[in-house]
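Missing here is one protein chain; the remaining ones are kept as they sit in the complex.
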Amino acid sequence: MGAKPQAMIDQNRQHEPETVPAPAVHPSYLRVFMTFAHNSLVRDMTFRSNFLIECVTSLSWMGLNLGYYLLIFRFTDSIGEESGWGEFQYFVFLATTLFVNSIVQALFMPNCEEFSELIRTGGLDFALLKPIDTQFLVSLHKINWSALANFFFALGLLGYSVVRLPELPGVAQVLLYPGYVACGVAIMYSLMITLAATSVWLGRNQSLYNFWFYITNFSRYPMEIYRGPIGGPLQWVFTFIVPVLIVVNVPARLMAKPLEAQSWPLAVFGLAAAAGSLWFSRWIFTTAMGSYRSASS
Amino acid sequence: MAIIEIEGLAKSYRIYQKQEGLLAAVRGLFHRSYRDVQALRGIDLSVESGEFVAFLGPNGAGKTTTLKLLSGVITPTSGTARVMGHLPWRRENAYRRRFALVMGQKNQLWWDLPAQESFRLHQQIYCIEPAEFDRRRDELVDLLGVQTLLRQPVRELSLGERMKMELIAALLHSPEVLFLDEPTIGLDVIAQHNIQSFLRHYQQVRKMTVLLTSHYMKDVAALCRRVVIIAHGRIIYDGSLSGIVDRFSGHKIITLIFPGNTVPHGLGQFGEVLEEQGPKVKLRVDRGGIAQALSAILDRHTIEDVSVEDPPLEEVIAEAFSIAAEDLSDGAPEDDVPSPLAGQG
Partner (left out) sequence: MADFHSSMHGSAAALPRRNPLHTWWTILRISIEERLIYRGDFALGTLMRFLPLLTQIFLWAAIYQAVHPRETIAGYSYHEMVAYYLLTQISRAFSSMPNLASQIALQIRNGEIKKYLIQPVDLIGFMFLMRVAHKLVYYVVAFAPFALVFFLCRDFFSGWPDATTMAAYLASLVMAFLIGYFLEATLGLVGFWFLEVSSLLFIYMLFTFFFSGHMFPLDMLEELGGPWATIVRVIPLQYLAYFPAAVFLGKIQGADLAWGLAMQLFWVLFFIGLCRLTYYLGVRRYSGYGG
């Protein structure tokens, strides 16, 4: 009853299937994703009060964070001299951070944490059996809807701040912005799945998670602040080696600051960094799956 | 043409003392001590389409490893296997659509959701036509009698009910080959029986090829004509269930019942006395010496009743395992020897 792609037939001529093979079909990844989303929502709604508590706590966390920066801007007009990060520009930056983080938390965070647990316990077996891309299945099968509360908070903050900018962003900027947010999400996701996949070799490793938080912490500030004998090299490493500084900085600059000439190479590099990160994480993932040992329960 | 062909399939693991933590992990890159464990030492096997084969063996014998290799979850160290012409560990979608694996100790259904939501997901992943999906699901649900449980979260189901749902999930895409790893583990007798009769019926109707591992002889006796015994990573027997006794047991059990309540002395010379209770005595006698022993006993004693039986299957199989273990201790000195290999990260 199973499908048999054309390419396979030559190789397996010795075996004539008992049943007539159905035409080659690939699962519709979009529909599988929608089913994931639906199932996750059903689950979240069975624990409704928990869901609400999570929304409220993450929103209050964000509220207090915003309060911190409001406080800071009581004392200064901008972060860095002549850096262009005034209060509302900085809030655009903050909103961008929130967009990226809430998407990563909604789509990938619970899955990547579970992934390394699955590697350790041997629960990954079932994922490997399914006729669908394993990385897709592992990365997206649960969706944490409550993390999207921050997404809407960010939407509000972005709207509030953008209209208060000295110069409204143009059409091109508005159109490119979601694309670059997506690039940022891709970079964060790549870093996360790469770290989780190393569990195949290193076992479950709490320090690796701390590592993720500490590294991504650098992405939450404008890259201009990393200066001097320590900041300079840090900026270089986190731009070109582990490109976490691209994640928020590129889309936020695009939106908040008039397009400066020197921003363009960075914008182009942002695309390359996202593609490179995805490629690298794919490579690590595939290699890790080759070494998977399926622990017995 | 065989549907499953296995040639010289071997799998060994390198076990090293893994330590939690980043520092330990970094240290582990430079210094590790390994231990090679051979889970499978090269097996050959061929299974015809429509067969129902049982794998028997003690824990850690390599049964589950074999199923995991055939389902492509792990990659072999050497040797090869083809299932329906596919190399399993290439993990092609074309192959993965044609078989299923059910493990009694791991579950794949969403814990907090009703089973039917997981079934829907399978429909999407396996690209099952909606009409076809409804038909198969209804059929399986009917056969297993779980109509009323479809809307209940899986976590609220009993172990037996959960296993039925796992089976439905695995069979929705009509796999041609089914691997069952301890499907009845932990179930009560009734649930075990239900699952056995379902599997027997479904396999007969569908002509699926099924490979089953189990600890319960009842599963095996009820379902499989062909039994493969694996011990210490090797196949030590491949044949019918009844053939196991002929092959591995050199003994039969003679049960004697004497008149009155007295048991005569000196029965030990005919064989090992297993049990002596009231007028009943059980003797274990070499297969070749049965006729001689019986006539000698009948010569000397008055007997009310006598029966000659094969020893229980479980005992014979346990005996077979221990024979395999003895063979191995001569043949494989490399097993489980710790080999600290410093500096070979």
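So that you can tell them apart, the chains are marked A and B in the order they are listed, and the count of residues begins at 1 in each.
The working rule: contacts are C-beta pairs under 8 Å (C-beta built on N, C-alpha and C of every residue); 3 or more make two chains touch, one makes a residue touch a chain.
What you are looking at is a predicted structure, and each value in this text was computed from that prediction instead of being measured.
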Fill in the blank from the handout: The listed residue (A:K130, A:R220 or A:R253) that touches the chain absent from the view is A:R220
Practice task
Since one chain isn't shown, list which residues of chain A touch it in the complete complex.
Solution key: 53, 57, 60-61, 64, 67-68, 71-72, 74-81, 83, 207, 210-211, 214, 217-218, 220-222, 224-228, 230-231
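Criterion: only the chains that are shown with their structure count from here on.
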Practice task
Could you give the separation in Å between the centres of chain A and chain B, each centre being the mean of its C-alpha atoms?
Solution key: 43
Practice task
Spell out the residues on chain B that touch chain A in their complex, using ranges where they run on.
Solution key: 1, 3, 13, 18-23, 25, 28, 49, 64, 68, 71-75, 82, 84-86, 91-101, 103, 105-106, 108, 110, 112-113, 117-118, 120-121, 124-127, 153, 173-176, 207
Exercise for the section: Name, in rising order, each residue of chain A that touches chain B in their complex. Expected result: 1-5, 8, 11-12, 14-19, 24-28, 31-32, 35-36, 38-39, 42-43, 46-47, 122-126, 128-132, 134, 137, 202-208, 211, 290, 292-294, 296-297
